[in-house]
Structures are given as C-alpha cells and as structure tokens.
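For this depiction, one protein chain was excluded, whereas all remaining protein chains were kept in their positions.
Up next, chain A:
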Amino acid sequence: MKKIFVLFLAVLMIVSSLAACGQSSNSTSSNTSTAGTATGAKALDGEKPELKYLGYNVSFDPNTDGMAKIYEEKTGYKVKYNVLPAENADEKLLMEVASGADYDVIQVSVSQFQTLLSQGALKPLSDLLNQHGQDVLKGVNEDSWKACSGPDGKIYGIPYKYPYPTEVTTFMVARMDLMKAAGINELPKTIDEFYNTLVTLKKFYGDKYIIFTGPFRAASEASVNWDIPQSITSAFGIYNDWMVDENGKVYYMTEHKNFSKMIEFMQKLSNEGLIDRDWAVNNTTTVNEKLSAGKAIIAASNRVGVAVTTPIMTGKDGLGLKNEDLGYIGALAGSDGTCKYMKTEAINQVTCILKSSKNAEHVIKWINIKQQNQLYLNIGVEGTHFTYDTDGSIKPINPIFAEERGNSYWYLNSTNEEEFAKQWPSRVRKSDAMWAAFDAVTNKANKETPNIFVDNTFAFMPSLENYSKYNQSLFKATSDFTLQLIGGTKKIGDLKTFQSDWTNSGGEKIRTEMQNWYNEFYGKK
C-alpha cells in the first residue's frame, strides 16, 4: 500500500514539474490588488519592463510576426502578446479579469470595454495620459474621448477609431465587357439609371446570365448584413437601421417614409427577373462564386470581396478579363436626387489598463511612442515602403510594403486620427483589386459627391442594455421580413403588423434607451 502511495506521489511530482515547465513565465501573479501602480508621476528612466498584452483574435502569431520586432526596436519595449479566442471571447475575458488577470494592457471591443468599466475593473487614465501620453491625448478627437470616459468624467480607455470616415464600404461590381456588348457604356449613377441598366441587360441576355446577384452578407465594419445593398438603400435615404430625423427623434428603418418605396423597387426587380432567384439564400461565398465564374453581370460586393474575385476574373485561369472590364457602382442617388451613405467612424477597439496592472505608466508611454512613430510603424520608410503620389497621397511599394507592414493594423492602439485618415488609404493599395474599387467608389464619392456622407449618430454609443439584448434579433426579423416582401410571400400591407410585433419585441425599449443616450450625448432636451 505504501508503495502505491509513493507511486501516486511520484505522479503528482511529474505534474508539478510539468506545470513549472509550462510556457507562462509570468504565472505567479493571481493578485487582484488594485494598488499595482501608485498615482502620480514616477520615474520611467530605469529598465523597461516586459509588457503583457491581450488583444483580439487573429489568424497569425503576433509574437513571431515581423511586426513584433519592428515595434520592439522602435519603442524599446518587449511585449508578450496574447489573444482572446475567436469564440466566447466575452466570457473568457470576464473570467480572466474576475480571477485577477495580470495583463498590463488589453485591447477590447467597445461593448467589452463598457462591461469592464461598469464592473470597476479599469484604471482611470486621465492623469497617466497627461503625464506620459500627450501625443495620444492630442491625436484623438473629443467625441472619441467622450465615448471612452466613465460617468465620473475620467478617461478609462484609449479609442482606436475606424481610420477612414468617408468610405463607401459596400458597392456593386459590374462586368463592363458584357454591359458594353449590350450597348451600355456608362455606369448608372441614379436608381432609375440602374433599373434601366438591368432591364437593358435582361432584354439583351435573357436568362443567359444572372443580371444582378446579391446580397453580400459579410461581416463588415458597419456590423450589419444588409439584405438590400446599401448602394440601393442610399437612393431612398436609408443609411442605417437606426436613424435620427431633423427634430432629433430616433427612428427605425422600417419607419422611414421611403421604406415602402424601397421595397416596391426591389419587388419590381424580383418580379421582372432582374435579380438573382437565390437572393434570399445567397451568401458571400455564393455571390463571389457567381461573379467569378462569369454567371452574373452585376454583383454586390465589398473591399474584401473584390480582393477575392478580381484576381480570378482577370487571371488567365479565370475569365481572362482586363481591369477595365470591371466597373464599380457606388451609392446610387434617388429619383429626387437623395443619396445618403453613413460615415464609417465607429470606434473599433478600446485599449485599457486593468487596475491590477503594475506597469500602467510604461504602457501609456509605450502607446505614446507608437503614436509618435505612426507613419514608420504602419506605412514604413519613404523610398523603401512607399512613395508620395503627385497628388500627395501615399503609394505603397509592393511587395515589401505588404510583407513588412501588412499586419501592422493588429498592433495599433491609438492613432493621430487626422493624420491616419490620410495615411490609411495606402494600406488599401497593397492590393490592386482593392484599390481599383476603393478609387472608383470611395475616392470618387469624396471628390464628386462628398455631401452624401451622413454622420454616424450612434458611433460613440456605448453598449446599452436593451440594445444589446434585442437589436440583433430585431435586425434579423427585419431582414427576414424584407426578404419575404421581396420574394412576394408578404405584402407591404403587412408592414403595420410587423411594426406592432417589432414594438412588442423590444423595439420600443431600444428606441427609448437610444433617445435618452442621444439627448444626453448631444446635449439635447
């Protein structure tokens, strides 16, 4: 018996040694103390500590990627990067924090930030930013800071805003070779021209091609998957699920005066066989397939979509098209000239420091150094990684730019928002396909019709209780209803019943909540 006990002890020892041999070099701290850093200035001239970082999930190893070394060389700080899982990220984060995580700095989503803030897990950053982060303070605009502040007015997070506010994120790709053969030489700019284009193509090609395929249901920065492409909704003045009228009243897209007209337009396209029969079941992959296989003439897409389809359509193994055989249709204008497209200025990520962090000052200093070197770290060296175009815009030198700065976006915590908006488009240029679409749609809109961009009123809205609880299911219900309307299984007269269901399923609760936030944030009564 004794020997069995000895054997058991031996096994326990094996396990202990296994634990000791593990990867975590910093496993000693399960300290939940909030006294990790003293307030007030502290000399940071000594040795720079290794920082422990937690970021969102990514498909490459941020520790071994070339960017880690570049950041380390420039900032002088060695950083151990960790990532949240792709699934159950919220649960994992909360569990780690609740059990005394020892990260020095974490980058989380806005809703995760709000949760951590409400639980009192975050360190206020106002004083630290004043002492060590002057560049960070200056680079971020007031509204962004306001969105990352607590009820006490102190800053608790450093926002990373979507870098380019006036981007037409979703658009349509058109086969110009087929359009020209049908006698259409110009891309449509208005909803009426678009309809006429589809009709002409249908008359010319009959059922040989799918005239217009979509929708492009892909996760995007706008966070919603529209069943009617935003290039079309823009013509009806609908630019978001929630909008605010001129009197400051919050309303839902189904309440928009043009919602019925928009549905009727889509029904007309469906009845006349101008849109894909599989419209209700299409997804990103099937739309990409139909476009790149040469089955569709016009397809809904986005920047990532064209990065997939264009190389195939223009490749010798694919359709063998030339670049000029592809056209891009951006936000269409309505019959009355209406065209509204929402700005993409939401906060993507928030960097914050847990109360248990022992290196808060160093973290702020590290982020500040990164921001001081924003151009070098994200775009590179002039002449090596990029050159300036004649119009002053940055043109990357490929492939070195893509190879040496391709993954820099993951390492960003804060930017000089104004400067970065000018620098960021160069990152789109790492792919010719992405740039062709960006130039034809976004740059064109900014030059010719900059007034189409509407402010994202709720860009800085925190995670509200009812919004988090009901909005996703309401959006899904609206999408289903929209598809039923387009398919003809529901009639526009059913909108009243839908609206009533919507109200009872949390819609009204969200509206009240959003209205209160809107009034408070924008100082309205």
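Just so it is clear, contacts are C-beta pairs under 8 Å (C-beta built on N, C-alpha and C of every residue); 3 or more make two chains touch, one makes a residue touch a chain; residues count from 1.
The working rule: contacts and distances are computed from a predicted model.
Missing chain, UniProt protein name, picked from "NADH-quinone oxidoreductase subunit H", "Dibenzothiophene sulfone monooxygenase", "Probable septum site-determining protein MinC" or "ABC transporter permease": "ABC transporter permease".
The chain not shown here is touched by just one of A:Gly150, A:Gly273, A:Gly406 or A:Gly487, and that residue is A:Gly406.
Checked against the hidden chain, the listed residues A:Asn240, A:Asn258 or A:Thr309 yield one contact partner: A:Thr309. Considering the whole complex, the residue from A:Glu289, A:Glu419, A:Asp439 or A:Asp480 that touches the absent chain is A:Glu289. Residue-level contact of chain A with the missing chain is found at 1, 3-4, 7-8, 11, 14-15, 18-19, 21-24, 27-28, 30, 54, 57-64, 80-88, 92, 95-96, 98-100, 219, 285-286, 288-290, 292-294, 304, 307-309, 311-312, 315, 317-318, 399, 402-403, 406-407, 430-431, 434.
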